[in-house]
Structure formats: C-alpha cells, structure tokens
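Removed: one protein chain of the complex. Kept in place: all other protein chains.
So, subunit A:
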C-alpha cells in the first residue's frame, strides 16, 4: 500500500520530510510513527494506519514532496517487501498541477456554422443538391485541456475549469457552491472579481534586484515555506482588506497593581507557582470580553456574508525563529486569567518548537501583537485574514498627565492600536470596541467579574 504525503492545512501544498523513524525492511504497526514532516507552519509525526513492512522509501530525509505524492510503500509481509520493485525515480514527482494547464488553450470566439441545415430554400423549387454528408460526422472533442475534473476530491465543472485556466485562478483555494460542493462558474467568477483589476503590480524581479546590488557583498537567504506563506498572506491582506486604524492611550497603573497582587498570591505552600500572569494575558482577556460586549465586532468577512460569533477566539502573535505564528486561544472570554496565561505559555512553547497542529493556529476572530518588550511605543499591525481586527500593543511607559488642579503627575500608560477590516467594522464600531478594551484594561477588576 502506498503511503501518501498528508495535507496538514487547507493551503498547504507540499511537505518536507525531516526524519524517517523507520528504515526499509522494518516492521510497522498501526500507530507507529513513520516519518516527520515540516510544512510552512508546523512539523508533525505521521503515524502508520496499517501494519506491514516498509518496502520502499521514495522521499528521503530533507526532500520535499507535494501533498498526495507517494512517499513510501508498505508491503503486507517481509517477503512481499523483499519482492517489491522500487518505482522509477520520477514517480515521487507531483502529478497534475493544481492550477489548470494553460497549454493548448484556444479561445472560441465564434461557433462554426457546422451541421447547418439546408438554407437554399427561399422561394420556388430548388435545384437538387446532395444531402450534406457531414450531418452526423464523427465529431472530435476540441484539443483543449483546462486541468483535472476533480481537485482534492471536489469536482469542478468544465466551464469553471476553463474560466480558472483563462484567468490563472488556483482552483484548490476555491470552495464550491454547486451540488455536492462542486466548483461552478460563479465560484470562479467570484474569485476573479475579488482579484484586483489587472495583475497586482509585482515588484522588480529577482534578476533586476541582483543587478542593482551587483557590487555590494551579500549573503542569500533562501525562502522557506513559512516565509513564503507570511509574504503571500500579508501581501494579500494589505491588498484586499481595507484597513483603518484607531489608537488609544490606556492607563494601566491599576492593572499593574492587580497583576502584582495576583502573582504574589500564586505560590502554593510548597513554593511552586500555579500561574504567572503577564500584561499580555490581561490584554487577551480584555480584547475577548470587549468583542463579546460589542457583538457586531466579533465577526469575520466571508466573501458574500459576515459571520458573527458568540465566543471570542483570539490569536496571539508569537515571534519564532524565522517568522511568526499566531496560535489561537479559543473562547478566551470564558477563561480565567490564570487559564489564559498557562494555555498561552504552552501554545507559545509549542509554536517555537514548530509543534502546533494546523487547527491550533487557524481561525480566530481577532489577534494581538505585542511589541512592548522592544520599547515600541505604538504601531499598526496587519490583519491576518480572515480575521477582521488585530490589536497592536505598545510598551508600558511612565507618561506625564495633567491633574485636575493643573499640575502634572506621572502614570503608567501604554498605547494600543486597533487595525480594523472596514468591510466588517465601521469606524464608530471599531471605536466602541477599542473603548471597551481600554475600559477593561483601566478597570481590570471588571474583567474578573465579567
């Protein structure tokens, strides 16, 4: 039986094998780890689903294979494994491309007047003419091919394939709306409409840029999957999401005091702490509660509709080696600060080890990016689609504030900036959300009773 490269996320097209746990000839039991793969966002062990003997490894450690490619062959017995003939080298290569082939496209602008009926009769008795013999000639299918009729188990209508081929649309990213999830023309047309008019202005090509820096010494850093994904998704986010930004200064003296008291109370009699709450944990909770308080903002844009949620799943950006990940804290509005803190610590650790499962970093309604620890005062974050907001958190600083009697006092403040998707959230609505966040952060006790 063939072992296939699994698909670890909707947008993942290939995986790199970083380790084989089994060698050719090894016996395999269901549940045994066969190999480990690294995709653009995660690494994960792939276990065997049936017993057998590993007869052939087609994709070696360090090699990349497309989703669905045969990476190994499992034989039923040791004898069968011995008798197994390794496939020729190219069989591990990808089969059909996901973007329909452009080759051989002929645009049909007008239809031939074939099989036309006899048009000679106008008036009077016509001269005898033979019956056209090509009336029911054997017709040939046009030599056109717009790619496979099924993509990842979803069928695609011929017209949808043609439209996708002619417009360079990647069908694997489209959700079909036809019967049984079939991708029909209107799905592709929707995608074409969403694409910016004309091709997005690509930057100068790699060779143009290399020529520009010909005389400057440099080291080349090849792009890994994560960097490519970040580049593609955030470029797309800035192109298709109409961002606007709102910011507010938040007084956090009360919050810092509460945090200190809470953490001071954390150690148990044996000295070990149950939790250590960070300012960021308060921000997560505040944003989650604010989204529930302003329900219209707890929503995402879904092409032709808006989805509103009744719990708040918050993504939290975690900087890791070579990029960033945004694990999602589910139902943060329902969790205690200590639960948020502990869960966040576990997610961040596993994100750094690239051990997150796709479902742990996908989805979410909003996100938090905190650069306060770098002394950044304020900044605007880019929304991570399909989320509709992201909250950028700056550094906590002592800032002068005018007192009621005209004097000056200092208090701890931080600046938070909310990036909003204007398709979902209008200015006033975004302002309400930001005000709610500010309110929770400035009166942190209200978070504990909310």
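We take it that contacts are C-beta pairs under 8 Å (C-beta built on N, C-alpha and C of every residue); 3 or more make two chains touch, one makes a residue touch a chain; residues count from 1.
What we mean here is this: contacts and distances are computed from a predicted model.
For the chain of the complex excluded from view, the name given in UniProt is "Alpha-ketoacid dehydrogenase subunit beta" [choices: "ABC transporter permease subunit", "VWA domain containing CoxE-like protein", "Alpha-ketoacid dehydrogenase subunit beta" or "Molybdopterin converting factor subunit 1"]. Across A:6, A:47 or A:178, the residue that sits in touch with the chain not pictured is A:178.
Here one chain is not drawn; of A:51, A:64, A:80 or A:159, the residue touching it is A:159.
Among the residues A:35, A:146, A:301 or A:440, only A:146 touches the chain that is left out of the figure. With the whole complex as reference, residues 108, 111-119, 121-123, 125-126, 128-132, 135-136, 139-142, 144, 146, 157-162, 177-179, 182, 184-185 of subunit A touch the missing chain.
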